[in-house]
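Take this structure first; my questions come after.
Heads up, one of the protein chains got dropped from this complex, but the rest are sitting where they should.
Coming up: chain A.
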Amino acid sequence: MKTAIETKNLTLSYGDSIIINELDLQIPKGEITVFIGGNGCGKSTILRSIARLLKPKNGAVLLEGNAISKMSTKDVAKQMSILPQSPIAPEGLTVLQLVKQGRYPYQTWLKQWTEKDEEEVTKALKATAIEDLKDRPVDSLSGGQRQRAWIAMTLAQDTDVILLDEPTTYLDMTHQIEILDLLYELNEKEQRTIVMVLHDLNLACRYADNIVAIKDRKIYAQGKPEHIVSCPLVKDVFGMDCQITMDPLFGTPLCIPFGKGRCILKEVVL
């Protein structure tokens, strides 16, 4: 198994308070990796530092073996794209104008719209099925369409590695599946390495080849969902009691939380 991204001794801090201490992490190439963990466990922070949005206090992030801090930021942008959490498009910016920005690392003063640019942008619009919306302002689109436009922008960047921070937040169930299916296909067809943060453990189990469970700013476990997701893991990572069964459609682990609620089984059982 090849490694796409590696962190070595990575220490991250906001001001003086240390968020992540000496983290060593390997992210496999050509697979879908999902970070899971409770709120504030540091998963987004790690993703952001991998994407160089956050400068490490110590240690390094290696992209295909090269330290990103020593590469030019444009070269990094040609290999790795990032979609941060809920980005906002300026008023009136059209889908095409947004997606075009993904070509920024390839543009020069004179070459702002080469044939290759056009080809990649068209491909990205097609992959995300928003060709018909290309002249519409981004702020006039529905949540799912908008998110697809942003993903198209990161696709236009034409990178092997795509990082996404909670790409399904604020989307309804249909659109969540739509977005994840799209990313799954990108990985299947083009072997792109996809790394994302997801909140929904069950969807993470379905789509991820590799799960990184983070607890208290440390890696609690990493591996295939069916190997590592268990009741003790959920208890430790999310602080929640549950039962793990098998997804009847996909065979992947399915987490059913305990708690209160209407239990209509009781009547049958009794």
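Everything below uses one rule, namely that a contact is a pair of C-beta atoms (placed from the backbone, for glycine too) under 8 Å apart; a residue touches a chain by one contact, two chains touch by 3 or more; residues count from 1.
Everything below uses one rule, namely that contacts and distances are computed from a predicted model.
Asker: Leaving aside the chains you can see, what is the UniProt protein name of the one that's missing? Options: "Histidine kinase", "RNA polymerase sigma-70 factor (ECF subfamily)", "YeeE/YedE family protein" or "Iron ABC transporter permease".
Answerer: "Iron ABC transporter permease"
Asker: Taking the full complex into account, find the residue in A:28, A:84 or A:144 that is in contact with the omitted chain.
Answerer: Of the candidates A:28, A:84 or A:144, A:84 is in touch with the missing chain.
Asker: In the full complex, which bits of chain A touch the chain not displayed? Write them out.
Answerer: Residue positions of chain A that touch the missing chain: 48, 51-53, 72-78, 81-84, 87-94, 96-98, 100-102, 104-105, 107, 109-115, 117-118, 135, 137, 153-154, 157.
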